[in-house]
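Removed from the display is one protein chain of the complex; every other protein chain stays in position.
For subunit A:
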Amino acid sequence: MISTDILIIGAGPTGLFAVFEAGLLKLKCHIIDALPQPGGQLAELYPKKPIYDIPGYPEVLAGDLVDNLMEQIKPFEPGFTLGEKAKDIEKQDDGSFIVTTDEGTKHHTKIIAIAGGLGSFEPRKPPIDNIANFEKNGVEYMVKDPEKFRDKSVVIAGGGDSALDWSIFLADVASEVTLIHRRNEFRGALESVDRVKELKDMGKIKLITPAEVVGLGGETKLDSITVRKNNNPEEDFKLETDYFIPLFGLSPKLGPIADWGLEIEKNAIKVDNTLDYQTNIPGIYAIGDVNIYPGKLKLILCGFHEATLMCQSAYQKIHPDKRYVMKYTTVGGVTGFDGSKKEAPKAVVKSID
């Protein structure tokens, strides 16, 4: 079991910066995130877009801000459980918590800091009536193990990078790959679009556009889909397939955290903003975009502030009898758990003859 002082849920900018502030207080952090990489929205949605309101940065790309935060927290050696979602929580008699992910990874922690932003990113599911019946029975929202599709027929729907990239990849694995998109144009890296065209000309990918999957057929397992061409029901036709993989990107959902008994208002977690951003459950804090209080602003810079106050409160909870005063990094430097030490150079004291 993973053991830590503060378990942070969400590896966005607020969660990452919390590692730094905790590290200054010699508290160890571990981060869980549903995405396979750190950075949250910044890395997933808009890594190449500029942000203009980070104090001290007239302009910074979202992806660069994440890289910088990762560099800043490196000395504090945070642990990561990536690609997994925090699911269950059990409060222990000593006030600590055990948090288990959807993959079964267990984390024992003294404090929980939910920095979950808008929630965990989940695949967007197309509104086809009986789609839920075929989930895991022919309908897959992501490709986890490509081997599963070896020598099978596969239909992919979507017009972005993941639809293009998986069509290309599976063209060499599956017996048949059909790519269906509502428009003739695809939004993706130029080389991916070109490669799909090549594979189409070689007969390795079948392209159906403009079209949409409107129905699914099969007893218990999917065996066919209904395709609507040109938005015209009269052109509907059936297509036999082993798998249907809709790839319409990800959208954030609060998810299982909503069932932890936390007070929720407007899809966000209520916290005490007069003090330390603690929730109604002692020992569980919520910081950044995921929380709500009077006057709340969903800004990265506000998340940084909230993370800082949360860490001070967490310290007092973990060490109720220890004396402590906040120290400036310029005075105290930064001593990493990895043995590294950064500090301001000492002033030179020298007489002038």
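Everything that follows uses one rule, which is that contacts are C-beta pairs under 8 Å (C-beta built on N, C-alpha and C of every residue); 3 or more make two chains touch, one makes a residue touch a chain; residues count from 1.
FYI, contacts and distances are computed from a predicted model.
This complex has a chain not shown, and the name its UniProt record holds, of "Ferredoxin, 2Fe-2S", "ABC transporter ATP-binding protein", "ATP synthase subunit a" or "Class E sortase", is "Ferredoxin, 2Fe-2S".
Across A:Gly159, A:Gly218, A:Gly283 or A:Gly303, the residue that sits in touch with the chain not pictured is A:Gly159.
Of the candidate positions A:Tyr57, A:Phe169 or A:Phe248, contact with the hidden chain is made by A:Phe248.
In the complete assembly, the contact with the undisplayed chain comes from A:Arg183, out of A:Arg183, A:Lys221, A:Lys238 or A:Lys341.
When you scan A:Lys74, A:Lys91, A:His108 or A:Arg124 for touch with the missing chain, the hit is A:Arg124. Mapped onto subunit A, contacts with the missing chain fall at residues 41, 45-46, 49, 118, 124, 126-127, 158-160, 181-183, 185, 187, 248-249, 251-252, 254, 266-268.
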